[in-house]
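Structure incoming, see below.
All protein chains of the complex are present and in place, except for one that has been dropped.
For clarity, chains are labelled A, B and C in written order, and residue numbers in each chain start from 1.
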Amino acid sequence: MKIGFIGLGAMGSAMAGHLLEAGHALTVWNRSPDKAAPLVEAGARRAASPAEAAVGAEVVISSLADDAAVEQVVLGEDGLARGLGAGAVHVGTSTISPKLSERLADAHAKKGQGYVAAPVLGRPPAAAQGKLFVMAAGEAGAVASARPVLEGLGQRLFVVGEAPAQAHLLKLCCNFLIFSTIEQLGEVFALTEKGGLDRARVFEVLTESFFSAPVHKNYGRLILDRAYGPQGVPVTLAAKDTRLMLEAGEALSVPLPFASVVRDRWLAARARGEQDLDFAVLARQIAQEAGLKE
Amino acid sequence: MKIGFIGLGAMGSAMAGHLLEAGHALTVWNRSPDKAAPLVEAGARRAASPAEAAVGAEVVISSLADDAAVEQVVLGEDGLARGLGAGAVHVGTSTISPKLSERLADAHAKKGQGYVAAPVLGRPPAAAQGKLFVMAAGEAGAVASARPVLEGLGQRLFVVGEAPAQAHLLKLCCNFLIFSTIEQLGEVFALTEKGGLDRARVFEVLTESFFSAPVHKNYGRLILDRAYGPQGVPVTLAAKDTRLMLEAGEALSVPLPFASVVRDRWLAARARGEQDLDFAVLARQIAQEAGLKE
Amino acid sequence: MKIGFIGLGAMGSAMAGHLLEAGHALTVWNRSPDKAAPLVEAGARRAASPAEAAVGAEVVISSLADDAAVEQVVLGEDGLARGLGAGAVHVGTSTISPKLSERLADAHAKKGQGYVAAPVLGRPPAAAQGKLFVMAAGEAGAVASARPVLEGLGQRLFVVGEAPAQAHLLKLCCNFLIFSTIEQLGEVFALTEKGGLDRARVFEVLTESFFSAPVHKNYGRLILDRAYGPQGVPVTLAAKDTRLMLEAGEALSVPLPFASVVRDRWLAARARGEQDLDFAVLARQIAQEAGLKE
Partner (left out) sequence: MKIGFIGLGAMGSAMAGHLLEAGHALTVWNRSPDKAAPLVEAGARRAASPAEAAVGAEVVISSLADDAAVEQVVLGEDGLARGLGAGAVHVGTSTISPKLSERLADAHAKKGQGYVAAPVLGRPPAAAQGKLFVMAAGEAGAVASARPVLEGLGQRLFVVGEAPAQAHLLKLCCNFLIFSTIEQLGEVFALTEKGGLDRARVFEVLTESFFSAPVHKNYGRLILDRAYGPQGVPVTLAAKDTRLMLEAGEALSVPLPFASVVRDRWLAARARGEQDLDFAVLARQIAQEAGLKE
């Protein structure tokens, strides 16, 4: 398939690389052009703008940091909506607000373009192997057109609705579940450590009994190893996603007390200068609040 | 092995039945004697008091509702500590406070008896098949003596420490993780339903991706099916466990904001007259607070 | 003084009426023109647009509902910034975000106009008698020019800083203190009522001992009388102010757990259909959550 790919951060590069390996024809664009080099070397074509990356593509995929970046790259001057042909489909994998998702759907529809929201669960190594979980939403015809690409990205594709905003809402919920699981585990680790239990044993009991999901194992492991370095997803992004979750709760009149607790953790983390650390550092804050030296 | 078994509620009966099937010699006691009938029919001997159930046993297992019941049955007149021989071991499977656990350990030690805390994870059907998760703590010799029984009860035995209170603390944490997972899922179900997503699809996406642990599947299923009837574990017991968790936090100076949110849910549930419903009814409270008709 | 007055809701009309009585020359404008009639009858001149109301005025006062209204009326086509002369001052009494306050300050500065933020504490009857509390912030010269008007509006004028956004931030804090005092009192009324105490006696003890501020007496009285009708300030506005408070906390990295509790109360109130009731209705929510019939 002829695919445009826009946004080559850690996630974007991994996804694009995997699609290239799978034999698709890729045209790539990134704001800082050097990130495109490895893909170009591997056979991708480099575009000079998002619009150019979209010209002639059947599907254009975007992978960007936040609402502002998506708005600029899609709807700005030289944005991909300028280049995308009628009948072609934009697949948005970024975690953005349901509100912007609705605006994108409208803007594309006016030009006869399709828009499929397709946020993903998984970190870059899973992306590089096509092992992501993909939750897609969009008008049925657009989803059908994009299906080969969507299935190529993930080990599992869930089509969750016809309104793109629904996929983004569900993605925000998944991130909320991750963040609040760290809070749960953080409270448990702090309490049991002060009660004299061995941290590794606690981790083993939990993750080999009722609490054995990837969310428990992956993030429990980071807490166990106190692996809070800057290599992962930073506090800044987690704070952004939590804000979007709370805004969705406000728009839909749904109280979300756990999300508010998590929100305050991110603010305290930023106040401590931890904004660039992996968001699992939330667990260290809990431990320190309980008087543990970490 | 010669085993005394005290407390034949849903969990106790299932565990006792399984041990009987496995060929152990059981002497059973329950406050209301009719609950003992099926086991006696199946070959168990009936005792007239906890003390009598303990006489001559290598191991006595207790399975009771709360601190008050355990204190009475173990340390009261005709309590099991009166009957238990020196060198024999009391295995306590109830979810009790770490504080009472310490008192039991002292009382047994003074009589030369062993005490192993062995709270379990799992509902009665798992107990009937020996598929529980058992987290045990106690002095090494006592654990060794009780090991055949502990392994008989569960699919997996975790020995988590030498102080019995540590097993009880960890069990409280497991229950807290269950309760707070219901809060997490309840917030997500309410928000996504108001956002127009299909509940069953949300359940599928979550439990077949990152959130696939038994805690997600079992309790997510109850929420999905709105199965809040009185057949399960009642709000009353969940409220009791949450209180013990918060008391442990207070004793050890560990702030537990999620546990406090859950606490208030139980109080509101009781104020609504839901004290005897399955504790998963917490999710209905969240939905109704968000204006959903349930 | 020659004064333009823009926005004639309950608060605006009361303030404008008081200034007129005090002998100032007023030109007034309101989106729905009928609200201007009583003032015109009393001697005010009617303007056809915000810009026209500003032409020739030494000071223009705005009293509007939210950020969107202020932005439109100040910076929109025919906005007051178009009509205001160089050296004249815009006095903004609305409760808006510190962020918009900064933009207004910049926009006015570029035209040589002054901008003084002057949000007020008090309800319409206080406004009609010039008994408001006024907290003002702005460049010293602009504050000096506006001082006669600022002093005319209130029983007490506090100049709190040179950056207009500071006055708005403090005003958000005052509103937060009001909202969270209702939560405090609501928890106390619910608990003592369930404990068998007489509500009126509780009110008396509190407000005649340590808790005797206007915030306790005014809002405690509404709770005591269950006076939650639509005559007051609606839940919708309180929800907006709480959102601005939380956004300020996010911008400045300050965790605000009490504000989050209050936020969820407003969302639940809206989900119950109470958006147009007086915001003191929060106390009824607390009582009902505790199982009290109200």
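The rule is short, and it goes like this: contacts are C-beta pairs under 8 Å (C-beta built on N, C-alpha and C of every residue); 3 or more make two chains touch, one makes a residue touch a chain.
It should be emphasised that the depicted structure is a prediction, and the values quoted were computed from it without experimental measurement.
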The complex has one chain that is not drawn here; which of the drawn chains does it touch? A, B, C
The one of C:65, C:107 or C:173 in touch with the missing chain is C:173
Missing-chain contact among C:20, C:57, C:81 or C:259 belongs to C:259
Given C:139, C:241, C:274 or C:289, the one touching the chain that is not displayed: C:289
Please identify, in ascending order, the residues of subunit A that touch the omitted chain? 257, 267-268, 270-273, 289-291
Over the whole complex, note the residues of subunit C touching the chain we left out. 98, 121, 133, 135, 156, 158, 160-161, 163, 165-166, 169-170, 173-174, 176-178, 180-181, 183-184, 187-188, 190-192, 194-198, 201-202, 204-206, 208-216, 218, 245, 248-249, 252-259, 261, 286, 289-291
When the complex is taken as a whole, what residues of subunit B touch the one chain not shown? 239, 243, 249-250, 253-257, 260-261, 263-265, 267-268, 270-271
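Everything below uses one rule, namely that only the chains that are shown with their structure count from here on.
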For subunit A and subunit B, what's the span in angstrom between their mean Cα positions? 38
Using the touch rule from the top of the page, what residues of subunit B touch 2 or more other chains? 257, 289-291
